[in-house]
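One structure is given here, and the rest of the page talks about it.
All protein chains of the complex are present and in place, except for one that has been dropped.
In order of appearance the chains are A, B and C, and numbering begins at 1 in each one.
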Amino acid sequence: MTKLVYFAWVRERIGKGEEVIELDPAIVTVGDLLAHLKTRGEEYAAALEYENVIRVAINQEHVEHDAPIKGATEIALFPPMTGG
Amino acid sequence: MTKLVYFAWVRERIGKGEEVIELDPAIVTVGDLLAHLKTRGEEYAAALEYENVIRVAINQEHVEHDAPIKGATEIALFPPMTGG
Amino acid sequence: MAQPRIVVQHDDFDIAAEMSRISGQNRNIGAVVTFSGLCRDEAGTLAALEIEHYPGMAEAEIGRVAAEVLGRWTLTGLTIIHRFGLIKPGENIVLVMAASVHREAAFNAASFLMDYLKNTAPFWKKEHLTTGEERGWVEAKTKDQEAFKRLHSL
Partner (left out) sequence: MAQPRIVVQHDDFDIAAEMSRISGQNRNIGAVVTFSGLCRDEAGTLAALEIEHYPGMAEAEIGRVAAEVLGRWTLTGLTIIHRFGLIKPGENIVLVMAASVHREAAFNAASFLMDYLKNTAPFWKKEHLTTGEERGWVEAKTKDQEAFKRLHSL
């Protein structure tokens, strides 16, 4: 089981802040995960429409879209940061 | 009559903070003034020994050594600044 | 130097207290550079900013940025405070305070830290207008996004 967490407009479009899901072993990279999530419903498709702007962190560290998700206990999806 | 003011080690070596002197009309530039002051005694010669490090301000604005002193009411001589 | 001081909180901070804390650590500090980021009123149109953050990762990521800065410049103290929640115009959002023996290190460290922080620390701003509407999420500037991509080669 993997915990997914969402922030800002990704959270708003998906309609929840977090969820725990079972990931198929065929989902190897972050890119695979994003493609899979888009099939879970309209709200996911809307949230992840512009896939390449989505930032991803695994276990609270930024990763690239080709990073493997093996070993992830928490995967976060969010828009580009606007702090500071 | 022109007021001369001295700061930091220039003041200490000359032994006073200010004085008012009558300047000969042949003293045209700052450089002429420095050369003249050096003839006024050992303490002046010691203060102005390394003439090119001496900074000069006329009426409270930095000037170069070739600046004319005409119109000066206050001429200041001091070492390079070390504020900030 | 001691560990950097990193705080993520809703509450406001006290610059004078942070200054005493950083300069009290060491009597050989010659320079303290402080950056305060404030909430602008956008010519009277903005009622408040709502700042969302990723608890845990926010602190961890600021810690990674601080470690990078401490590897590049020799500092005698470093404090970073980032607020979240509802923040009104004129209020503080972020504080970066860098102390060093000579001023160049503190200036460079504080400036670099802010650039880096904006691009990598997980905070997002939403604007609430004085009309009562939400203008929505602030968009990341293109130059900030490009800086992030250079760092992470996405």
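The rule is short, and it goes like this: a residue touches a chain if its C-beta (ideal position, glycine included) is under 8 Å from a C-beta of that chain, and two chains touch if they have at least 3 such contacts.
Computed from a predicted structure; not experimentally measured.
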Practice item. List the displayed chains that the omitted chain touches in the full complex. Key: B, C
**Study point:** Residue numbers in subunit B that touch the chain omitted from display
**Key:** 5, 7-9, 52-53, 55, 57, 60-62, 64-65, 76, 78-84
**Study point:** Touching residues (missing chain, whole complex) on subunit C
**Key:** 14-16, 19, 23-24, 27-44, 89-90, 101, 103, 106-107, 110-111, 114
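Just so we're on the same page, only the chains that are shown with their structure count from here on.
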Review point. CA centre of subunit A versus CA centre of subunit B: separation in Å?
Key: 73
Revision key, fill the gap. Among subunit B residues, those touching two or more other chains are none
